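One chain of protein is taken out of this complex; the other chains stay put.
Chain naming follows the written order as A, B and C, and within any one chain the residues start at number 1.
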Amino acid sequence: MDAALARAWLEETARVVAAERDRLTALDAAIGDADHGTNLDRGFSEVRRAMTGSSPGELLVSAGSALIRKVGGASGPLYGSAFRSLGKALDAERDVTLEAFAAAFEAAVSAVERLGRAAEGDKTMVDALRPAARALARAVRDGLEPREALDQAARAAEEGAKATIPLTARKGRASYLGERSAGHEDPGAVSAALIVRALHTVATRW
Amino acid sequence: MDAALARAWLEETARVVAAERDRLTALDAAIGDADHGTNLDRGFSEVRRAMTGSSPGELLVSAGSALIRKVGGASGPLYGSAFRSLGKALDAERDVTLEAFAAAFEAAVSAVERLGRAAEGDKTMVDALRPAARALARAVRDGLEPREALDQAARAAEEGAKATIPLTARKGRASYLGERSAGHEDPGAVSAALIVRALHTVATRW
Amino acid sequence: MKKLINAADAVVEDALHGMAAAHHGLRVDVGNRIVYRASPSPGKVALVSGGGSGHEPLHAGFVGYGMLDAACPGEIFTSPVPDQIAQATTAVDTGAGVLHVVKNYTGDVLNFEMAAELAAEEGVRVATVLVDDDVAVEDSLYTAGRRGTGATVFVEKMAGAAAEAGAPLAEVAAVAKLANARSRSFGIALTSCTTPAAGKPTFDLPEDQVELGIGIHGEPGRSRVPLATARELVALALEAIHADLPLSGDLLVMVNGMGGTPLAELYVAFAEVAAQLRGRDAFITRSLVGNYVTSLDMQGFSVTVCRLNDELTRLWDAPVQTPALRWGR
Partner (left out) sequence: MKKLINAADAVVEDALHGMAAAHHGLRVDVGNRIVYRASPSPGKVALVSGGGSGHEPLHAGFVGYGMLDAACPGEIFTSPVPDQIAQATTAVDTGAGVLHVVKNYTGDVLNFEMAAELAAEEGVRVATVLVDDDVAVEDSLYTAGRRGTGATVFVEKMAGAAAEAGAPLAEVAAVAKLANARSRSFGIALTSCTTPAAGKPTFDLPEDQVELGIGIHGEPGRSRVPLATARELVALALEAIHADLPLSGDLLVMVNGMGGTPLAELYVAFAEVAAQLRGRDAFITRSLVGNYVTSLDMQGFSVTVCRLNDELTRLWDAPVQTPALRWGR
């Protein structure tokens, strides 16, 4: 991954989040407070305006800072920390290998788990991110091509999001509903899968 | 009219007002504040409980006092004064002639006009009461039977109420609507016609 | 209809029990429906007001030091009855006389008139001020005249302060009349309201329309216009007021909610009032934003403006201690 690809990923994410804004908000209306789409759209609009840097790492750190600055809510600090951790782990490297990226992604997901005090099964974005990290690590171990590896990661995230439907939430706003949270897909897990899929979409070369 | 007939009239009025309560309130919703039926029903329930006296005059004065005590709004003092004036004009007479009743009715309508500072055409209960008073006076002059005379009075009141439909209100709450008050029947004119008709209904003997 | 009540015909009484339990500065005679100040100031002119219920905090929420001595709530949207008002009037009289603050509605006027006669028979001197500030209604000798709405709060506050300062009845009445004469209101509804007795909205208002020139009883207004921005709606209200009483000098401005409008939206409207008065020869020196004269659950707002002079400013600033208005104590 070079700086151009990192930029392309953030641009594509901003585009997808804007397009899916109302769906994300509707998911959040069912078990939350009907703002997840608006929140992320506000955040990634700012990312688009404010991202800066000549390496993937710098760009991703600046994206994380923009999210923290603009999103608010639970998802702001969580996604903000995720992108900042991702960027920091990549250091100033101008050409990031898939292996380095996978390790950084692992660091990013761990940051979310730590900050959110959340684990898989709590019905949060972690239910998409953790399987994606696992899939990516496996793909690297198996020596897969970057595009194929990212497809597997995105697929794992999407499956993870789907799998939140029957769960009872233990973290975030949906936890207040207790058992009534079951039967709905977690909005943050869905947006997490969109973000991983956006990277696969633009990663036609690596 | 003896005390029994006066009682019967007040009972019948209470019955009719209760039956027509929602219609009166709906008329008031269109050009007022949606309480005329509730107001009168509350008032005539109290009349039923509280009326007392051995002559028609005493009974009607007590009814008027009950209305003043319980109705509130514009119609409370107006109908209250009407019944009190009616009763006072009948004095302690135990057997009231139609002629004496017609004169007392004239006094009652004048009391409403004075208190409400209203004249025919202002789109108020006066538009039913004044024609009724005129019809009654004419019937007495023409020597009609009481039942026929009261029928004519009730008919005049009903026509008077209908005739309020095209009018623009100049008094009461409907006046705030200006020209938008036109096209609706005045609730107080309708209730006034009900009251006169109630007397006709029970006056099978006089 | 969804209401937090026990029964449609018990709302007024139940709410009075609630006021009695919540406010130890009030003495509530639930049976006779009169809310008194628990510790009246001795020897001063007393103020009594009242009107239909459904406009809370008006009037009972304004009973207390520096404002009303008693309030007489009627049924929902129905004026109180003469006995009730007369009883309150006689009870609060210290010998200095009683001012009746009456909103100009036929029902209120007639019932207060009768009450004043009854109280006079008991030897109480009563003066009356009619509040008629609503410019949405045409002012004419041939009609019932203008309604009383938001200015009632100003009149009760300013006259109450004058009475608290020891002014005699004639002077307290003069203050009340002056406050009313210098005040104007205009109201706009986004939705109708539902009375517990009727159980459905008093009027139907389509999703894309607002009602201009509404009163406080859920009566329909003078006309309907398409739903517009806060900026445009405030402009309509200020124009209507300005056409009747030029907006200049020091102003007391109230942006009042009709009961169902979120406070944040009332601040949005107030920001518009302030912005639109800027650059004119008018200065908002005092203000009030919130729900003070309401129509049950109606969504909407009204703007009330009073052209202050030094005396009225001083009376407005004077200490007040009531459930709904409190400062300086």
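Simple rule for what comes next: a residue touches a chain if its C-beta (ideal position, glycine included) is under 8 Å from a C-beta of that chain, and two chains touch if they have at least 3 such contacts.
As the structure is a prediction and not an experimental result, all values here were calculated from the model.
*Asks:* Could you run through the displayed chains and say which ones the absent chain touches?
*Replies:* Listed by label, the shown chains it touches are A, C.
*Asks:* Among C:Ala127, C:Ala165, C:Leu236 or C:Val268, which one touches the chain that has been omitted from the display?
*Replies:* If we include the chain that is not displayed, C:Val268 is the one touching it.
*Asks:* In the whole complex, not just what's shown, which of A:Ala6, A:Met51, A:Val71 or A:Ala89 touches the removed chain?
*Replies:* The one listed residue touching the chain not shown is A:Val71.
*Asks:* Residues on subunit A that touch the omitted chain in the whole complex?
*Replies:* Counting over the whole complex, subunit A touches the hidden chain at residues 25, 29-35, 38-39, 42, 68-78, 115-116, 169-173, 175-178, 180.
*Asks:* Pick out the residues on subunit C that sit against the missing chain.
*Replies:* Touch with the absent chain occurs at residues 2-7, 11-12, 14-22, 53-54, 56-57, 61, 190-191, 207, 210, 227, 229-231, 233, 255, 259-275, 284, 287-289, 291, 294, 296-297, 299-301, 326-329.
Simple rule for what comes next: only the chains that are shown with their structure count from here on.
*Asks:* By that same contact rule, can you tell me which chains touch subunit B and subunit C alike?
*Replies:* Shared contacts of subunit B and subunit C: no chain.
*Asks:* Could you find the two chains linked by the most C-beta contact pairs?
*Replies:* B-C
*Asks:* Tell me which chain's centre, taken as the mean of its C-alpha atoms, is farthest from subunit C.
*Replies:* A
*Asks:* Would you kindly tell me how far, in whole Å, the mean C-alpha position of subunit C lies from that of subunit B?
*Replies:* 32
*Asks:* Using mean CA coordinates as chain centres, what's the subunit A-subunit C distance in Å?
*Replies:* Averaging C-alpha atoms per chain gives centres 55 Å apart.
*Asks:* Can you compute the centre-to-centre distance for subunit A and subunit B, using the mean CA position of each chain? Integer Å is fine.
*Replies:* Subunit A and subunit B have C-alpha centres separated by 75 Å.
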